[in-house]
Structure formats: C-alpha cells, structure tokens
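Note that one protein chain of the assembly has been removed; the remaining protein chains are unaltered in position.
Showing subunit A:
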C-alpha cells in the first residue's frame, strides 16, 4: 500500500487536519472517537483518509467508550488512538486510569476548550490538571504540550513511539486555537527523518500456553489487598521515574544573564518567545523557558534556571493550573512567582511584554504574587 506521505512537503493546514495526517504517517491503525468541538475535524479527516490507507475507525457512544475501545485496540496489538476535549476529556479519565494501571500504550490527542463544564467550545489551557494528573491515580503518563501545527505533526508521530516504547499512556495536549488555525508546516514520512515506528504487539492472544510456553500476561486493574496494590503502584512509580531523564523535553532562549524568566507552555509560549525577544532587544534581562513535556516536567533544568533569576512570570490561559506544576517543581527555592493568568483567553506578546516591563522597571513585587515556597 502506498505511503500517506512520500518524502516531505510543505502544506498549509489546520491543526486538526495535521493530527490526522500525523497519525497516518505514524502508522496508526485505528481511531476510536466521539465527536466534540474543537477536535471534530480530527475524526472527519481521519475517516476521509483512513480507508485509502487501510486504516480503521470506530465511532463509539461516548468518550468513556472511546477510551475503553482504544484500550481494547492496544491490547489487541494495534497502534490505536483517540481524540477529545473538555467534558470529553473528563469522561476519558476513567479509561485512562485503567491504561495507567495496566501500562497500556494508548495515545490521546486533547484539544483544550474553555471550562469548567461545557464552558466554551473554543480555547483554553484549562485541561492541564486533568491531562497530567486526571483519574484516580498518580499521573503515570506522558504529556506533550504543543505550540504550533508543526509541533502537532512532530509530537503526534512521537507520541506513538513514546507510548509503545515506554508503555505509559501518552497525550498530545493542543488547544482549540491550534485545532482550528491554518498555518504553514512541513509534513513528512517519518522514515526520511530517521524515525522508525516502535513495533506494536498484542498483549492478549499471544501464541503458546501461558505459564508453559511463555510467562502469563496479567493485565489487572483490580487487586484484593492493600499490600498487593501497593507493590504494583510502587513498581509503576519506579518504572515511571526511571524513564524521566529520557522523556523530558523543553525549549529555552535568552536564559543567560536573565533576571526574570517567562515560563509558559503550549500555544502561549509563542507569544512568550516573541515578547522575550522584543524585551531583550530593548535591553531587558529576560529569559524564556518552556517545558514541552508537562508530565513529567523537566524539573532538574527548571530548578537550575530558577536559581539564576529573581522572578518567574508564569503566563497561561488558565487560572494557575500550569503554575501549580511549576511551584511543585521549584519547591524550596527562593524565587518569586508572578502570575499572568487569563483563563480561557488567549495571551498576546504585548500582554507579556508590558507585564515584564512593569515588573523590571518598577522593581515591583508581583501584585498578588504567589511566592514559591521558602527554603
């Protein structure tokens, strides 16, 4: 069968369309899904494209079912994925907790919309807590937060390999703006970039007699005693912590000599980067730092950078969900954390530029600041 993308090519696409192409290029075999704005077009494009390349689609009755059928696909050895947003992401947490417990390589694309509840169908960064730590578990999952349609393409491809390599549920966290905006990017056949697919294999129905020809597969989400569960969770924790150094990703710029660091993630980091460049040009000692993995966070480098500055401005389109993760990572350090929170609203370079200018010019303490913790 022909490849979905030969070589590479420049395109001008919406984020949702990009996700569908990336999933095809990554060798995803089946998508399970239930419609919700702003991710609907991922399904639309997938259902249009998938049959041409021998891939499959199942529309389920809700997101609970979409999550569990994705688990089923994965257990059957398929590169399976789903996509959702907002209230759908809430329902998705039940199956994702199961995937965490059983270490299943499911891939989920999230296009954040405004919340709580139905909120808006448009945009926010308010699904950070839910996506990084949702479910009745410990957050043993990997979350990439993308900033552009190019990154949506890159990280959707990467998510499948991360999931199948490390066997933890893997999320690509986008938002309604990225979902609906069109911008230029390069799509490619992963092979031309030296990326080969980590092979998928079935968890169930393997050949041979369990316990005789091969170790039996115990895929459980239910345990009888506290001690039994404790052992399993501690095993998961050790496995998760061991992969952190290999998995974490971040981007930084102008951190040398910075007195103030602007921290952001996802689409807001574009505005942050643009503002920091302008501030630097105008002589302000400001740096830019952006974790790409929100879970696990690049804690080591974040702490190193935090020690070099006096203040950190955390900019996010939520009321402190990302800041909470940052504060946990920086626990015990003497650095002031100043919020720029605009829940459900976009953040422009001018917003960051003027806030930083106020902070530096006035030698001002961040009004209503949430100091990180003290040593």
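One rule holds for everything that comes next: contacts are C-beta pairs under 8 Å (C-beta built on N, C-alpha and C of every residue); 3 or more make two chains touch, one makes a residue touch a chain; residues count from 1.
Note that contacts and distances are computed from a predicted model.
Student: Quick one: the chain not pictured, UniProt calls it what, "Cation:proton antiporter subunit C", "ABC transporter permease", "Ketoisovalerate oxidoreductase" or "ATP-binding cassette domain-containing protein"?
Tutor: "Ketoisovalerate oxidoreductase"
Student: One chain is left out of this view; which of A:187, A:297 or A:347 touches it in the full complex?
Tutor: Reading the full complex, the residue touching the unseen chain is A:347.
Student: Can you work out which residue in A:271, A:306 or A:360 touches the chain that's missing from view?
Tutor: The one listed residue touching the chain not shown is A:271.
Student: Kindly state which of the options A:19, A:122, A:236 or A:294 is in contact with the chain not pictured.
Tutor: Checking the options A:19, A:122, A:236 or A:294, the one contacting the hidden chain is A:122.
Student: To test your reading of the contact rule: which positions on subunit A touch the chain that is missing from view?
Tutor: Touch with the absent chain occurs at residues 12, 37-38, 120-122, 148, 176-178, 180-184, 267, 270-271, 273-275, 277-278, 346-350, 353.
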